[in-house]
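Omission of a single protein chain aside, the complex is shown with its protein chains in their original locations.
And now, chain A:
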Amino acid sequence: MGSMTDAPNRQNGPALSREEMERAYREMLLVRRFEEKAGQLYGMGLIGGFCHLYIGQEAVVAGIGLAMKKGDRSITSYRDHGQMLVAGMTARGVMAELTGRSGGYSHGKGGSMHMFSKEQEFYGGHGIVGAQVAIGTGLALTSAYKNDGAVSIVYFGEGASNQGQVYESFNLAALHKLPCLYVIENNRYGMGTSIERSSASKDLSKNAAPWGIPSRKVDGMDVAAVYQAAKEAMEHCRSGKGPFLLEMETYRYRGHSMSDPAKYRQRSEVDEMRRTRDPIETLKAEMIKHGIDESFFKTVEQDVKATVKDAAEFAETSPEPDASELWTDVLVGE
């Protein structure tokens, strides 16, 4: 397995306050438990089609979430449940979309890969690899156009980073100094293809260098490191200096989607990562060092379990969309 340790760890001392650690822990655990439940419901046949779980990558969204301000926008690929929960979308609404019910964010018409929330400035949920990078650049164009002070967070995989439109977008964002934070979630695999087999660029964080876009490679399994890098990057974007690129070195524990025989990597690689780099366990150890006691973790576990259980019940009982929904939402005003 390639080294993950060359990513600089956080720079000086603890980056997170006690409050931030608690929030990050709660959000990461919510994503983890939510995804486990989604996997279970998939196994029971309640969720169909493609369903891409975020388990293992939680520190990325949680760390960036801590650095985001109200009004900031975000957009990602089909691996979107974590982003949505951290953006403040409800577990009920997301889970009910996974089960294709009327209580889902898209009334069941989007599914796991396509959910949106105007209220939380979350712009999807995109099934075409790389498409969200150009669209996300447009979210930042709106900010520049309206001078609204928002930063747009554009998540994409290391596999997506090979798409031509990514580089078209970098150029456009740099030319027009758009407040756009590009986040490569390098989880080492695009479906069954490892990064070594998909990219001749060995350091993705340098991929925006020709356009003068500043960048950093970050330990994406360490929520404090993610937060620190995101904070700095977002200050850069917000101050009118243009885009910033962060490469998050992260890992997905589960298969690409639910039907992934996982023959492209060793089981031991996954186990090793879980044992030594798990983002939730890492933060927990740090919190214990800071004197946060067991009762906090117990309470959070109970709260999160209750939220997820409630979401699953809602998602199982919410009715299917009415047949009349077939013809709605095709065009505005009809």
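Basically, a contact is a pair of C-beta atoms (placed from the backbone, for glycine too) under 8 Å apart; a residue touches a chain by one contact, two chains touch by 3 or more; residues count from 1.
Following the convention adopted for this analysis, contacts and distances are computed from a predicted model.
Its record in UniProt calls the unshown chain "Pyruvate dehydrogenase E1 component subunit beta", which is the match among "protein-glutamate O-methyltransferase", "Pyruvate dehydrogenase E1 component subunit beta", "Spermidine/putrescine import ATP-binding protein PotA" or "Branched-chain amino acid ABC transporter permease". Screening A:70, A:146 or A:289 for touch with the missing chain picks out A:146.
One of A:25, A:54 or A:123 touches the chain omitted from the figure, and that residue is A:123. Shown as candidates are A:79, A:107, A:256 or A:277; the residue that touches the absent chain is A:107. Residues of chain A that touch the chain left out of view are 36, 39-40, 42-46, 48-50, 73, 75, 104-110, 114-118, 123-128, 131, 133-139, 141-142, 145-146, 164-165, 167-169, 171-172, 175-176, 253, 258-263, 267, 274, 316-317, 319-320, 322-323, 328-333.
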